[in-house]
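Here we show just some of the chains, and they stay where they sit in the whole.
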Amino acid sequence: MLDDVLEQVRSGALSVEEAKARLAAFEDLGFAKVDHQRSKRQGFPEIVYGEGKTADHIISIACALQARGSSVLVTRVDKEKAETVLRACPDYSYHEAARVLYWKKEQMPADDSQGYVAVIAAGTSDLRVAEEAAVTAEVLGSTVHRIYDVGVAGIHRLFSHLEEIQQATVSVVVAGMEGALPSVVGGLVSHPVIAVPTSVGYGAHFQGLSALLTMLNSCASGISVVNIDNGFGGGYNAALIHQLVHRGGTRI
Amino acid sequence: MLDDVLEQVRSGALSVEEAKARLAAFEDLGFAKVDHQRSKRQGFPEIVYGEGKTADHIISIACALQARGSSVLVTRVDKEKAETVLRACPDYSYHEAARVLYWKKEQMPADDSQGYVAVIAAGTSDLRVAEEAAVTAEVLGSTVHRIYDVGVAGIHRLFSHLEEIQQATVSVVVAGMEGALPSVVGGLVSHPVIAVPTSVGYGAHFQGLSALLTMLNSCASGISVVNIDNGFGGGYNAALIHQLVHRGGTRI
Amino acid sequence: MLDDVLEQVRSGALSVEEAKARLAAFEDLGFAKVDHQRSKRQGFPEIVYGEGKTADHIISIACALQARGSSVLVTRVDKEKAETVLRACPDYSYHEAARVLYWKKEQMPADDSQGYVAVIAAGTSDLRVAEEAAVTAEVLGSTVHRIYDVGVAGIHRLFSHLEEIQQATVSVVVAGMEGALPSVVGGLVSHPVIAVPTSVGYGAHFQGLSALLTMLNSCASGISVVNIDNGFGGGYNAALIHQLVHRGGTRI
Amino acid sequence: MLDDVLEQVRSGALSVEEAKARLAAFEDLGFAKVDHQRSKRQGFPEIVYGEGKTADHIISIACALQARGSSVLVTRVDKEKAETVLRACPDYSYHEAARVLYWKKEQMPADDSQGYVAVIAAGTSDLRVAEEAAVTAEVLGSTVHRIYDVGVAGIHRLFSHLEEIQQATVSVVVAGMEGALPSVVGGLVSHPVIAVPTSVGYGAHFQGLSALLTMLNSCASGISVVNIDNGFGGGYNAALIHQLVHRGGTRI
């Protein structure tokens, strides 16, 4: 493209001022193309981190993005704040357990023809984080299977879902307490596992540090880890992999 | 398959004893199919963790696996031990920087037609871990582009490789010291990033803890993390994703 | 007993001096009876912690105890030191993997009629600690079943030993890395589980801290934990419980 | 049982469909028998972790379990929530200090003929955790002796209970602050000691970490440890051992 611009300057087809504007855009593109063009190319929504933002702040961002026609995902929004936003932006949906607020231009896929993401959670106290992962992946365009309450202390519950787990394209495994579930799942599947430690635990759990260390030290090979309680990160990574896979290698 | 077995028992085609053997295999299959059939289906080699094993121990495992026709990757083998193994198993190759010993049935791909894994390293002291990641991914069947010495303290070096990085299917980013490189890369690409902290650092680095925490706390969205110095884990995860993607969603 | 002594003083059957000696013994008994009478009553050997002691030091203790007719267990003795001791005390036996040196008056039981202790280990690198537990329990008089290399990343291996594990009186579960095995075992059995974390691991494993935290945070109910690499503690606790149980509640 | 099913298929006594149903049950049994049959066989109640559950949630679980005739223990229930539950489930009992809610089919034993569990606590601030241990053991069917306020800084108080402690089948020792009590008790008894660190302490106590480390590092041999403030775990382990012992080795 640089050739083109210079050639047009040389030929007089572009003025110096016009060329400068073009090159500025070009230069910017080097770093910025990901940001500005990503959602257009891949249907990925804009992500807004809601914690610490007021309802008014969220409303103004949400409206602006919706007006641009871009899908939007707002994470970590509590119920009260969400209701205020919904009154102002009635097209948005709110998922209470996941504390996620979103607006999607297109319909979400309802079947497994493109494969699916398995979101697996150890205990009922991990559900908030697991739902954040699941809804994130759905808003990003993936089909999700939820497989909950299958912790390692009652491992037969996990095995009754074995085939469903093994058929997934990628798994997000959410666990607090001892955080051992990703290791067990990782030994049973041949697809990537994103492990999400939660801060659910008592005593020497240290707000999730114990579960985090467990997951980092897993003996199973295909496991990588995101931050404590980072359900969004788990869902985002899973959706990213899932969609790369099912577009057959076509760049998102 | 259970139907078949029972039907054959009913019809007398199978004796009770034969049926029991079949069902044992079937039951076992529930858990074990991953292990025993994974390499056959996906061409993934057997992984042997070499640290703490004697040369003799490695030789006997290596020969047995090679005899079964399965590719083999032995990690964390120092040079002296490797030379002993190579005298006994002359078909094996050794990669000194990566401390990896391997034997592959088939040729590794030499071109980028199937996409590639980018292995990116911050400093020269991170190379041992980066090479472990790169060679692991190669032995697992992926093409790898190495982009080294591009740490954030001289960020123009990273930008001179920007396009090559953005074109990869997946990146492994290896960094010690402050461990900031994955955050920067994660903000520039739209594919998954596997972050590998290294124990390279001084003073308040605490054997890699500092870099690990940095990566877990990254603001960029598509990043997940493996254990400190776990180059193998980085390469394994990257190859797993890369091959899922380039087989167009076909189950590995 | 105090009554008796005083009564005898009153009646003149004991002199004041004799009474003082008796009462001294009695008073001492309050604290000391455990120490001096425990091995006599229960056949438990004397325990000597070998680390940091010279061969000569061990020899002099070992001879003295053997002369008193009491069984002896010396832990943490490396091979070279053991060989020196064995030359001086030829009746002793040495178990190299467990680094344990011992002498037993009576024969160890060879069958399961009194139940058994299951010593379960996750990986081959945990064997040193597992053997320390197993040999400790054996020298203390328990029959032991060893079930090794059944880590959670290949959980079908564990299930092929399920019945043997469930039939044990008590289990010692030894694991490094993510340390998840005790949780899985604890969910499958209805007997007490003693969990032993090992310092086997890499990166963010922190010399066994990760495995220790995992075990303390286990969701399974009947699990208690001993110190990192404390195979002796695991075996001692298990033998203590096992023998209490199989003597039918008779005080050891 | 597998033989029987196959034989009946062979003989035509079972259809293929019927055989499949039977085998599914059988297969499930491999993992699940512990869960479904444990309480039936041993009279152990169902355990419900109450923290984070609403009163309504507890009520519905409590009723269902009571209806099945199974004893129930709900831990970590504060007073207000307990009162709501008690209005709905009037057969339940609530123990305020232990924050435990329970329903037992059968009467608890009131004498020591089957031995007893000693629950020993260092200070008055440790009582909440100690009572959780004591009530748990009682609801699980054990007789409990409470020996409180016997911390090591006034060790003569401990000694005035020495015989009562030494006669127990198993001890639960609860301590915060420096956490030294289990070491002292462990040196005075010949039965298993379950140590429970509490988060009671100030300054460099770090929410119980100090007491936890003390207990893990104890020089006394027969000690194992559960998580900080885990009174339930202490009581559960003690009752498990106590009942194994006093049923004379009969499998619970």
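In order of appearance the chains are A, B, C and D, and numbering begins at 1 in each one.
Just so we're on the same page, a contact is a pair of C-beta atoms (placed from the backbone, for glycine too) under 8 Å apart; a residue touches a chain by one contact, two chains touch by 3 or more.
Quick caveat: nothing in here was measured; it's all calculated off a predicted structure.
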Full complex stoichiometry in copies [only 4 chains shown in place]: 8
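Criterion: only the chains that are shown with their structure count from here on.
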Relative to chain D, chain with the most remote C-alpha centre: B
Approximate Å spacing (C-alpha centroids) for the pair chain A, chain B: 24
Centroid spacing, where centroids are CA-atom means, of chain B and chain D in whole angstrom: 43
Centre-to-centre distance between chain C and chain B (centres being mean Cα positions), rounded to whole Å: 40
Where chain A touches two or more other chains, by residue: 154-155, 159, 187-188, 202-205, 216-217, 221
Interface residues, chain C side, partner chain A - complex: 122-123, 151-155, 177-180, 183-184, 186-188, 201-206, 209-211, 213-221
Chain C to chain B touching residues, read off their complex: 125, 154-156, 159-160, 202-205
Chain B-touching residues of chain D, taken from the complex the two chains share: 2-3, 6-7, 9-10, 12, 16, 19-20, 23, 27
